[in-house]
Structure formats: structure tokens, C-alpha cells
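One protein chain is absent from this view; the other protein chains keep their places.
For reference, chains read A, B, C and D in written order, and residue numbers begin at 1 within each chain.
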Amino acid sequence: MILEAKSVSKRFGGLKAVNEVSLQVQEGEIFGLIGPNGAGKTTFLNCVAGDYRPDGGSIIFQGKNITGFRPDIICREGIARTYQIVRFFPKMTVLENVMVGVVFGSKKKVKFPERTAREYLDYVEFPVAHHVLAENLNTIQLKQLELARALSTDCRLLLLDEVAAGLTPAELNKITALIRKIRDDGRTIIIVEHLMRLIMNICDRIFVLNFGEKLSEGTPKEIMSCEMVTKAYLGETYMH
Amino acid sequence: MEMLQQSWDIIVTAILRGGLYALMAVGLSLVFGVMNIANFSHGEFYMIGSYFAFFGITEFKFGPLPSIIFAGLAAFAIGMIVERGVFNPLRQKSKKGWLMNTFLLTLGVSIIMQNGVRMIWGSRYRGVTQFWPGRTKIFTSMEIANDRLVAFIIAMITITLLWYFLTYTRTGRAIRAVSQDETGASLMGIDLNWIHTLTFALSCMLAAIAGASLLSINPAFPTMGVNPLYKSWFVLILVGMGNIWGSIYGGLIVGLLETISIYRFGAGWQDVISLIIIILILLVKPSGLFAKKGVKSVLE
Amino acid sequence: MKRLVTSLGKVFGPLTKLGIRPQIAVLFFALLFVPLFVRDEFTLRLLITSLMFGGLAMAFDFTAGFINIVNFGFAAFMGLGAYSSGLSVLKLGLSPWLGLIFAALLVGIVGFGLGVLTIRLGGIFAACMAWFVALALMAVTANWVDLTKGNSGLSVPPLFVTIRNMPYYYTILAIVILVYILLAVISSSKIGLAFRAIGQDVVAAASSGVFATKYKIINFTISCCLAGLLGGFYAHFVGVLTPQVLHTRNTVEIMVISYVGGRGTIWGGLVAALLLVPAMDYLKGLLELRLIMYGAAMILIMIFYPRGLAGLWTSGADYLKRKGVLPDTSTVSVSKGKTGQNL
Amino acid sequence: MLEIRQLDVSYGYLQVIWGVSLKINEGEVVAILGTNGAGKTTLLKTVMGLLTASQGTITFLGEEITNLPTFKLIKRGLSFVSEERNLFPAMTVFENLILGAYTVRDKKKINDALEYVFTLFPRLAERKNQLAGTMSGGERQMLAIARGLMHGPRMLILDEPSMGLSPMNVEAVFETITRLRSGQTTIVIVEQNVNTTLRIADRAYVLEQGRIVLEGTSAELRSNDQVREMYLGIC
Partner (left out) sequence: GRGASKPDDGRKIVKIGVQGPFTGPASRVGDEFKAAIQMAFDEIGNKIGDYEVQFVWIDCESDAEKAARAYEQAIVRDKIDVGFNTWHSWVSVALMDIAAKYKMPHFLSFGATEIVNQKYKSDPEKYKYWVGKTWPTPSLLSIAYVEAVNEAIEAGLWNPPNRNVAVYGVDNDWGRDFGNSVARQFEDAGWTVVTREWVALGETEFYPLLNKLQQLGASVVVGSMSDPPSVSSFIKQSREVGLKSLIISDGLGWVGEWYELTGDASNYVLDQIPQWTTPAARKFKDDFAAKFGFEPGASTAGLMYDSARFMIKIMQETLKEHGALTQENFAKIAEKVRTGQLTFKDGIIMKEYKYTNDTFPDPVVGEEYYIFPVIQYMNGQGRIIWPSSWKDEDIVIPDFLKQ
């Protein structure tokens, strides 16, 4: 078990965005987190990554309680993430963007950050020259860049928030393969996604959130056949 | 008894002072909220408001109130010209680094206006001794000059009118829409250029009204805008951006802080005291007393 | 031409690695020899002032151009340096040289505090916080008459016994070279990478492991420390201090220089100072008209060339590279490359 | 109704749209498909005057509208629901809708329009006084579409209306489009959700790297091998 959340809660004013959520993620699995818009998926990721401090509960990562740690510390502990709305350094080159992760993101001291950064860019098959300013990239390129930066922190656990949103099926296939490759290279992944095709395809286990609370948990098959999930999330007429 | 009397004095003084700070701050806030411009030439419109009121009275022989209105309208016109001549061209060219670029533009406008006025009208002081002679008794013992009272009332009426305009009229709603989402607003059929020009001109008008209604207290001279500018920034930062009613409280708070520190620590320290308190407040509430997180608008 | 540049590139290669631009190295070299040719005391004084403003603009840019916080109270920190250096000489009996160092340290500490204060604030709020601290400092300087003599002004002993400008010239040149090298080296190091990262997206920086607070504080401390040092020089060069030194007017002046020079470049501010300060001096006879022109120039530059002189240089160099006049040596080019469009 | 001829658009040096021509007839639902970054949004924004065309012409109802400012296009009966929604977060649902009718001066027409969108989206009527910024993603999308209908547009342009929505909400959005279509509004829709889109569209264009590479009726496209491979993910 790499990550354990014990009744994690986060409130915004009166709104319980995440309410007593407990879950466990096993080492080396792809863990899907789904739920309707506003269910609290992003908020939960934010709690894990340290962007929000949970109001209650605890988060254990590799046996260490990291609840309420600063995001940069959590990053160096080995949890990296991408954002639903891509975040990057617009006035830096592609290479420098990744170097930030290489230099500051891990506890290990990297001897040749530039070379390492290039390796990660190649790893995600980044299609654009490395000296281009990030502000000139398009959405999919930015998503790849963000992925490379997240990986470059040498993380054990990767949190992906809607990486596939807005991709065409062909692009989807590529990203699916990439996610698999990342997992096969020994990293654990939590993925938040609305695209059922992707989720059902690659997840080992799926966790469904609704109104900040756990609705269901299980293998993709179990989830698909779960009536509650169909009702709250997929919709009656959902068809693949 | 004396304590009580003194507290009343402090409060009344603070209110009178704060009302005009609020009027200045509202204009600043409007431009910041709608156009995302941190305007450092706001004080210069206060200054030309003063000048126009002076000319209204001495040259055109208007009465006090018409002079103030005249000053407001004249500043409105100048504001339109400045917006069209300075900010509009930049907007058409590029919106990169907008906040800082426009900030420098406002500094340029401020320098030009200060020195331009000095070139045209010289640096002599132009003032009138009184608008509305006489004093009014407030409470049992305190008397206040009518000028000051009327200036305060004008400020409050202006702010209320502005609030009504923004809340209930079609154009007002358009201004608020632009402040929240420019692209969205243009997709509603709102002419952004016109709204920007209007907003800037309105803000200039508010500053000019403040300057004009204080003419009998503050004679007009080229560098007079600096102090009110600072004070309105204090208010704006204290209450947070984009909050008209907040600006009134903010004006009163800054007024009160200054008044109290004058009483308690002597006049020179007023800035130190009120700044330290504003800094402390900001440490606790980093985006201002009344700001709502993540929501940018001119009116809550 | 191309070969010349290439061989120059070899000479400056190691420097470039540290982020020190060859053209600036050439400029410093030229400045070293200026007094051999210019024996005119006034020109030297003008150069001293220009260099001083250049140094200030670089230190200002270090914060504004990198971590993207405009220290709108910058002049006050320079003024604080001036007063602390002056007072340490007058009250503690330090030598003016020690005074300079004392000022740098003290203002560095204050900058540290400012960094702590502005940690939670972003954008315009951080700028205003710095400004408010500065206004408060200025008011204290004016009111703490027992210590500072307030608005009457404080006489400060000079750095040198001689009254010639030459020693001051070399002192400020040394300081400015030091400042430039320090800032260039830092900003091209890992720390500089962190500065730019938090300047562009704090959240992304944090999730990449950058502890923004730490770097913000480091940045403020360094920038203020240098402002203090230059302030100390100001004090002993001019010989008299009033609280007006801390005035926002001066911040605006420094800011304009740094912006005209080009944001986030360090060297832009220095070059801009060497052009703007003499230009403004030359136009002195125009009185208000000069300031009106100054304002108008500011507006025109911001509208038509917001990237400043450095931007002009870069696009010029890019143009030459495209024409093949200059070799394309840069590994990290700022030019807009053609982006691949698809996977 | 809308005709685009030989349109070129660039961001700075970077040209994104290359000689695009297309034609949309009254009453049609036309889909524009394309990979990420193909330039769909760019194309729509240029039509709406949010970006400037460097070459080519756009005509609407027989009049040239190339590079007219956006607000004038709204007055002529175009409406655009953007990818980013562009709602006014600090205003209520009601105020958002009223602003949708900014170009309409007639009170009665506004009220009629309000009634119409409230029958389309009963949810909005319930939430009339909620701030738009506090609504969920699906509700926001409904509001954006409703707002786009408030001035009674002759043509509605939708940019990825289902992006980021849960499957249930996606369903709801497509249902709305079908209903609008029966209401005689011409619709242009850009979507990634190719499958569903082709089900409701009459015709479609395929945009690739800023060029139109295919066009035809939905049925034609659905049976086209290239489309099947690229967009439907059927290999």
C-alpha cells in the first residue's frame, strides 16, 4: 500500500467538498477516481498533493503521515501531479520547465539536470524543440510538458487530473499507452477522468465520489454494473 | 464627559475625512475592477477637478454646486480623451503584461498632467474662501463648517448614484459584466471600447468631484493630487479590490486611524500608525477586509 | 564579422555560461577606461549617477523581473541604506566603508522582513505592501528627529578625503560590476530557475518542489541588500540626506529605468540608466516640458515597445542571426520558434 | 447563411488557419471536427471577431462581416458559446441571462426569451438567484447556452459544449441541441465527442492542421475510413 487516506475532509464555507473519504491505493496500480462534476475529485487530489490542508483525517504516504505538509515537501516525498487546467511557466523554455522539476522536485541531487530533463522529455515523446518558450505550445503539448515535469521529480505516485480531456481518440490511444508505460516503469498512478473509455480501459480499481462522499469502489466491471453509479454519474442512457 | 466629547469629535472628523477618501477610492476601484488598471494618475484628476471648479466659480461665475458639476463633466471629458489616447491604443496592440504596462502608462499620464497644468496655469494657488458660509451644529457642542458637511454629502450622494447606476441600469450591468469577463461581455454584444472609455471617464469624474467639492478647503495647485491618491490606495488595498460599499467603510477606517493617531501620537505619526495597522490587517486578510476570494468584480 | 563574433564568443564563453553577457563585459571594459579620456568632472559625476541608477535598476529588476513582485517601495530601502550608513558613521564611529557594509547588511535584514511580510500576498497586494512599508519608513525617518534630524537633513561624511569625482567613479563602477555579476550569476543558477518559476506560476512551482517562500525571501533579501549598499554609496557621495530620498518618486524613476531597459534581463536596467540619466540631464533646460516629454516617452515606449531596450537588442540579434551575420550560439534562445503542431 | 472564403489566421508569426472555406445554410446543424490544436476554436473566434483574419472574407446573411468587432456581430444575430463559457461569476443566473439580451431593447421580447430558456432548462429557473460562479460544471454549461439564446440569435455557434462534463450532463447538452434544432436555429458545433455529434449533425467539416481536409454529410463521414480511424477510434 503506497497511499492511504483516512476519513479525509475538506470544507469550503458551508460546502463539504470532500467528506470523510477513506481509500487505499496499492503500489503499482492505476487507480481511477471518478464522479460527477463538482464531486470533489480535484479537491481530494489537492489535499493529497498539499495544495489544500485537509480539515480532518489523515493521509499516509509510504507509511509516513504527510497530512498538511507543504506541496513542495510532498513533491519531494514522491508525489507529483498535473492540473486540470494546465499549469506551466510560460516565459521559460520547454527544457527549463522540466528542469525546475528535476532540480527542485526530488530529494536526490541530480548531477546533470539538463540531460536528465531531456531524458524525461524524450520519455513522454515530446514533439517540439526543447528551446521553444512554453507560451507558444498548444494544449496537448502543454499537457505532455506538464506530464514530463511531474515525472521529472522522480515521483513514486503520480496524480493525473483530467489529462485526457479534449483529446481525440487517436491522441487518447497514445496517452493511454504512455500512462501504461509510466505504470510499468514502477510508478503508481491516481487518475481523475470523465472519459469512461479511458478509465475502464486502464484502471485496475475505480473509486466513485459523489457530493464529496464515497459512492462505490471496485474494479471497472463492478463499477459499470453498479446501479448507484449509473444513476448518479453515467446517466440512464449511458452507452459505450 | 470630556472623553465622550473627544470620541465624538474623533468620529465626526473621521467620517468627514473618510467620505472623500471613499469617493476617491471608489473611482480607483472601478478602474481597477473593470479595466485592470492600477491607476496612479487618479490624484491628477482630483487636481484638475479642483482647477475646473475654481474656473467655474471665478471665470464663468457659476455657483458652487454648478461649478462642482462642471468640474465633474470636464474631467469626464478629459478622462475619455486620456482613455482613448493612451490605454485604448495599448489594448489594441497587446494585452501582455497589461497590469504593469498600464501602471507605467498611468505614471506617464500623471507626470504629463502635473507638469502640463503647471505650464499652463503656473504653480500659484487658486482657491476660494468659502462655498457655503456658516457652520452647522452637530450634537450639542460640535460645530462643523457647511463646506465640509456639504462635501461629505456630495460624496455620499455620488457614491449612491454610482451604486444605483451599476446595479440597476443596463449600462451599469454591462460595466460589471466587463469587469468579470471581457470576452463574455463582448459576446453579449457589449462594445468593450465604449465601456472602457466610459468607466475610465466615470472614475475621473468621481475624483474630480472630490477635488472640486474640497476647493474651499484645498486651493488648487499642480501637485495637490499626491496625498489623496495615496489615501485612496490605502483604502483600496485595505478593503480589497472591487467593492464599492467596502470603500466607504475603508474610507472611514482610514479616516479614523488617522484621526486617532493624530490625537494619541501627534500629527507627524499619522501615516506611520495607519500604515502599520493597514499592514497588520493585510497580514491577517491578505486580499483585503471585504474581498471575496476568487471573485473579481466591481460590485458585490 | 561572423568570425570575429565567434572568436569573441570563445573568449566570453565561460562568462556566458554564468549568464554574463559579452556585450556587458565589453561595456564594463569600456567604462573602466572612460576616465582616461574624460577628464571633465561633470561628465564623471553624470556617469556616477547613471551607474548608481543602473545598479539600483538592476537590483529592482531582480525582484520585479524574476519573481514578478514589484517592490514599489524600493527607493525607501535604498534610502534606509543611505541613512543607516550615514548614521553608523556618525553615531557608531564606523568608517564610511564599513558603513556601506553595515547598510547592506541592515537593509538586507529589513528585506528579509519584507519578504516574510509579503509571503502570502500576490501581485498588486505585494507591491502595495512593500509600498506601505516604505511610506512608513519614510514617515519614521521624517519624524524620528532625534536620530535622523528629520526633514532638516543629515550631513554625512564623504567616502574620500579628496573632492575629485574619480575615486567615486571607480567605487561605483566596482559596486555596479559586483552587483551585475552577483545578479547574473544568481539568476542563471538553480536559484534563478526557482525565482523565475515562482514568478510565473507559484502553484506549479510548488508542485514541482520549489519552496516559494524561501526563494521569495532570498530574493528580497538580496535585492534589498544591494539597494542598501547603493544607498550607502549615495549617502557618502552626496553628503546630505533628507527623508525625500525615500520618496516614491525615486522608486518610479528606478522603475522606469528598469522597465525601459527590459524586464527580467538584469543588464537592461544598466544600459537604460546609462542612456536615460544623461538624456534627462541634457534636456534640463526645458523645465516642465522635459518632464512632459519624459511622461510621453514613457507612454510611447509602453505602448509600442513594452519589452524595452533588451527586447530591441534581442530582436536585433535574432534578425542578424536569421540573416546569418551572427552565429546562432545560444542554446536557450528566446526567439519564437516554430512549434510543431501535432503529436 | 454563413460563408467563409479562403480564410487565413495567425497568432503572431504562427499561422494556424490556412485557406479555409466553408458554407452553412439556414436551419442546418453543422459540425466541425478536428484533432486537438487543429484550429477549430481559432476558426470560430475569427468568425466572431475575437481574432483578426489576415486573409479571406466572411459573409453572414449576404453581408461581409470580416474583422467586425464582436458586439456588432451579436447585433446581427450571431451567438457564440465559447469553450471557456465566459460567464459572469459574480452575477446571478438571472443577471447573466439579462445580459444575454443586452442588444434587445424591447422588455417584452426579453421576457419571452427568458420564458423560453427557462422551459428549455427548468434547472435555471430554480437557480435564478444563485451566483453563476457557484454553479457546477454542468449547470454552467446550460447557463452559457441559455445565455447565448437570449437575444434570439439566428445562428448559434457552440465550441465543445460537452467538454469536462460528466456523461449524464453530456447527454443533457446534446438533448438540448436536438431541441434547438427543431426550433429553427442554425447551429454550428465543434466537438471532440465525434460519435454523438455526428448523430445529431446534418453535415460536418474535418479540419486538420488548419486546413479543411474532408467535408460531407454525417452519414458519409461516419462511413469514411479515415474518420473512423482518427476520431471514432475504430481500427
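Going forward, contacts are C-beta pairs under 8 Å (C-beta built on N, C-alpha and C of every residue); 3 or more make two chains touch, one makes a residue touch a chain.
Please read all numbers here as calculations on a predicted model, not as lab measurements.
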Chains in view that touch the one left out, judged over the entire complex: B, C
Among B:71, B:145 or B:276, residue touching the chain not depicted: B:145
Residue, one of C:90, C:203 or C:238, that touches the chain absent here: C:238
Full-complex contact with the absent chain, from B:70, B:200, B:221 or B:234: B:221
Missing-chain contacts mapped onto subunit B: 2, 6, 9-10, 13, 16-17, 115, 118, 122-130, 135, 143-145, 148, 216-219, 221, 223-224, 226-227, 259, 262-263, 266-268, 270-271
Positions on subunit C where the hidden chain makes contact: 40-42, 45-46, 49, 139, 142-143, 145, 149-153, 155, 158, 163-164, 234, 237-242, 244, 281-282, 284-285, 287-288, 290-291
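Rule of thumb we're sticking to: only the chains that are shown with their structure count from here on.
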Centre-of-Cα separation between subunit D and subunit A, whole angstrom: 30
Junction residues of subunit C, two or more chains touched: 336, 339, 341-342
Contacts with two or more other chains, residues of subunit A listed in rising order: 136, 138, 140-141, 171
For the subunit C and subunit B complex, residues of the former touching the latter: 64, 70, 117, 120-125, 128-129, 131-133, 135-136, 139-140, 142-143, 252, 255-256, 259, 263, 288-289, 291-292, 294-299, 302-304, 306
Touching residues (chain side subunit D, partner subunit A) in the complex: 14, 35-37, 136-138, 160, 163-171, 192, 194, 229-233
Contact set on subunit B toward subunit C in their complex: 38, 86, 89-90, 93-94, 96-97, 99-105, 107-112, 114-116, 118-119, 230, 233-234, 237, 241, 268-269, 271-272, 275-276, 278-279, 282-283, 286-288
